[in-house]
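Presented below is the structure to which this report refers.
Complex shown without one protein chain; remaining protein chains in place.
Residue numbering begins at 1 within each chain, and the chains themselves are lettered A, B and C in the order written.
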Amino acid sequence: MTEMTVLEALNAAMAHELEHDPKVVILGEDVGIAGGIFRTTQGLQNKFGVDRVIDTPLDEKGIAAHAVGMALYGMRPVVEIQFSGFIHDCIEQIMFCGAKYRWVLGGEYSVPMTIRAPSFGGIMGGIWHSHSPESYFAHGSGIKIIAPSTPQDAYSMLITAIRDPDPVLVLEPVPLYRTLRDEVDETLKTQEFGKAEIVRSGSDITVVVYGPLRHKTVEVADSLAEDEGIDVEVIDLKTLIPFDIETLVNSVKRTGKMVIIHEASQTMGFGAEIATSVQAKAFGYLEAPIDRVCAPDVPHSYRVGDEFYIPNKDRIRAGIMKTMEAIL
Amino acid sequence: MTEMTVLEALNAAMAHELEHDPKVVILGEDVGIAGGIFRTTQGLQNKFGVDRVIDTPLDEKGIAAHAVGMALYGMRPVVEIQFSGFIHDCIEQIMFCGAKYRWVLGGEYSVPMTIRAPSFGGIMGGIWHSHSPESYFAHGSGIKIIAPSTPQDAYSMLITAIRDPDPVLVLEPVPLYRTLRDEVDETLKTQEFGKAEIVRSGSDITVVVYGPLRHKTVEVADSLAEDEGIDVEVIDLKTLIPFDIETLVNSVKRTGKMVIIHEASQTMGFGAEIATSVQAKAFGYLEAPIDRVCAPDVPHSYRVGDEFYIPNKDRIRAGIMKTMEAIL
Amino acid sequence: MSTQSDNKFTGNPREPEPVPLAQADELGIKQVLDCDGNANGNLADPNLSEDEVRKFYEMMVLVRAIDDRGWKLQRSGRIAFWIPLLGQEAVQVGVTCALDDKDWIFRAHRELAVWLLRGKSLKMLFAQFYGAEEEPLRGRRLPCLIGSRDINLISSTTQVGASLPHAVGAAWAAKLLGGSEKFLIFFGDGSASRGEFHSAMNFAGIHQPPVMMVCVNNGWAVTTPLDRQTASANFAAKGDNYGVRNVRVDGNDPLALYAVTKDAHDNIEEYGPTLIEAVTFRLGYHTSSDNPDLYRHEQECELWKPWDPVRRLRLYMENKGWWDQTREDALIALHEKEIQEAVTAAEAMKIPGPASQFDDVFAETNWMIEEQKERILSEVKADD
Partner (left out) sequence: MSTQSDNKFTGNPREPEPVPLAQADELGIKQVLDCDGNANGNLADPNLSEDEVRKFYEMMVLVRAIDDRGWKLQRSGRIAFWIPLLGQEAVQVGVTCALDDKDWIFRAHRELAVWLLRGKSLKMLFAQFYGAEEEPLRGRRLPCLIGSRDINLISSTTQVGASLPHAVGAAWAAKLLGGSEKFLIFFGDGSASRGEFHSAMNFAGIHQPPVMMVCVNNGWAVTTPLDRQTASANFAAKGDNYGVRNVRVDGNDPLALYAVTKDAHDNIEEYGPTLIEAVTFRLGYHTSSDNPDLYRHEQECELWKPWDPVRRLRLYMENKGWWDQTREDALIALHEKEIQEAVTAAEAMKIPGPASQFDDVFAETNWMIEEQKERILSEVKADD
């Protein structure tokens, strides 16, 4: 067990894979000497050389596209997109080339690439530096999406992503990079995708969350237990595609209520898929409509985005109370 | 009243706007002398000249991006993307430049551009020529999405889109271009966005659809009335963003059941948003979970996509029956 | 300032430009053969053996015959779509023959010859046109979009130009991992307008992977002529911007194409990547959905006919005494028979049902796909 920040855990995961698999390379803008804008790759180029940790031109689409080609050959490229607000230029290459090649080439080739997307708000970054890109990758097919938000998950899930035979998009929790430090068991190299974690079990209401809001949500849940005697079950989805429908459905069958919380804007945010799938399978158990607490359909404002658009504790609490009260 | 195919209606709408507004230009690959791959713009370059109907380089992203610039200046560019399977390279430019400029520039500029995306399957086109792109544009903000599927709607809604002060994505129904012919009242120049149409009213179940499947769905509804005595209400959504929540909610309050049908693949298809929004507002009226009949999360196959992936009449019928039977 | 507005539009296809191949020297186009098949161009005859040249010729004639048959199958409704290659036989044959079989080729949409040159069967080729379950792509792709891993031939992803960086990336990976394969991609003049051309050339210039990028400049992208595609008619020179070696070659001269590609291939350690511009012309329709009469002056094809690659190579062989009408007749008859057999075989094949198309989305399937599959198969079965 070692204490690590989320950033250190990601760095350790990449270092481990670079060390043990010669087919792994890191690619991205500024990932080399300085270790990236956030220093996630700090020290890696120095240790593994410029052919394993590669500074690319400022061309997100080009980076993703060349990584697709490398992966076709059998490499395991790990792409860093500097901020996930700049990932949209890669959508065609990731979703309609990389994620489709296996199927389109009759199953004869695979594209084992990992895309690291530093995501979510909280650093006063405004619209392009506070982004939740998952909706642009969750439709269609051929790519997995994960959102680790503890040092352990960051470590084990990034290694799992790098070893996965298919493209994996990693939503990295920027606001937790340096602020969250916890024990990491480095013997836990992998963690099966598609499993949600019941972070706090409860019997009154199910709250589904992923990414950094997991932590705020647990705080709210704890305070609701104390103040109102409401016993909230908090589930961290962790994998979005494919998501853990079983855990969600089982939980809602017990609680009869569900609120989904995410930073992405509401309309066609991933909460829409969760709600629709869950109501399809647990309709008879629901005592209230499934509710969403999300950012509004408005770009993220430099000045007020972090404070009001991303669900803050007031809004999470109010959201949970709204569903609780709908029943009464 | 004139009889027109959908294609002729689109052509007439563009001709009318080119004629009456010098700020309107058409841009796209091959839109000029031959009138585009589908001949939607046939005759327009000949009539209005090469500066109004402009052949572009083969660069979808570049086309969209230059149209954004033209629109900033005050023009009303109408962009044709040759097939909506090739629109994904434009997502950043459309969604994160064009659709955000008004807000990002403090409300001082607008981007009145129209993007025509020939969409949907049915011409044995395989994955890139049978595409439903709406999910990539329905999240976020700043763009409207419409899906006209009759000659009248094609005519009036395309003119409305061209005159709209904000970006509008038009999902054009490729399989109906030449196969659907109907009366068009050319005095109806505009049609307010955000209004769904109850194409067939019914009292037993609400079926929501958009695009070409509207027609198959009505056929199935008619046959269900005949064979099973089930009275299906069919609603053509027509505008996806902003969609007509009121009509949907009112309908489901009467019928208690809803099935959503679309060609896009299921996970994070637009059905997810409809279902989630409707259950939030009509939970107490629902007698069964809201169901979706869609393509699977698998790329569209040249050989079997049109027949089996796009909901065919068997699947639409089975989907409606499944929800009807869930009640019994 | 010259502007598009200067071009008053008449509604008629415009007058054709002179054939650039006729001015090879001035335009910096490498050429072995003149239009009568004499090897007196600015590039030395590679002096291939009779057998080798015959192989080139027979393959060019064969793919032309396949194109003819494919077209007819489409026109008669037997297959849904066709992508002609008429006039572009030389580039696919000359270039492919300069490579080793282990080298990877990324296709554009007109290169059928690679499949056959690398030993795959005519029968499987037609199986792909029919979308048979047993061909490598299992009926998923449009006719002509062939590919197969056993011959290192990668079918394109349909967005033209989008696979340029895939070829560069694969080559870069091979270089980093010490692989000995070399890589080649075919792409069209239109495709070079896309961002991926810029990305691929830029990365290739910096990282110098073993890749050859063959721009099949056939003068048109569907209805769009070259000067609406770029203000610089010289495609090869675009490499200069990126520090990428480049060469223009007569795209209807299989010997020049072979020589230029072989040089780029064999000296790739020294040269780095090469951008090869093959100047050619599409004599046929863009695809079976096209109608060139709407946009292309009928005279243009006439001007190009003397530069027909099949005709030129035949004249070269006749000049050498390697070919005559008897052999030609025998070849045609043989091809006709083989093609007919392939058609017959392909028509007898099973086409895929819905189930198999659910495979290969991921290495391992997931509950979402399985649940959808089960539902679709049951609904389809229930009613049919």
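Assume a contact is a pair of C-beta atoms (placed from the backbone, for glycine too) under 8 Å apart; a residue touches a chain by one contact, two chains touch by 3 or more.
Given the structure is predicted, the values throughout are model-derived calculations rather than measurements.
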item	value
Residue among B:V68, B:L180 or B:L224 that touches the chain left out of view	B:V68
Sole contact to the chain not displayed, among A:K144, A:R200, A:K238 or A:R317	A:R317
Omitted-chain contact residue, chosen from C:H198, C:R248 or C:R296	C:H198
For chain C, the residues touching the chain missing from this view	1-4, 175, 193-199, 202, 205-208, 227-232, 237-238, 240-244, 268-272
Hidden partner interface residues of chain B, rising order	22-23, 25, 51, 56-57, 59, 61-62, 65-75, 77, 92-93, 96-97, 100-110, 141-142, 144, 165-166, 194, 241-242, 245
Absent chain, residues of chain A that touch it	29-30, 32-35, 37, 45-46, 49-51, 54-62, 85-86, 89, 124-129, 266-267, 296-299, 301-305, 307-309, 312, 314-315, 317-319
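Methods note: only the chains that are shown with their structure count from here on.
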item	value
Central chain of the complex, centres being mean CA coordinates	B
Chain at maximum distance from chain A, centres defined as averaged CA atoms	C
Rounded Å distance between chain A and chain B, as computed from the means of their C-alpha atoms	31
Centre distance in Å when chain B and chain C are each reduced to the mean of their C-alpha atoms	35
Residues of chain C whose C-beta touches two or more other chains	140-141, 157, 159, 195, 361, 368-369
Chain B: positions in contact with at least two other chains	85, 89, 127-128, 267, 297-299
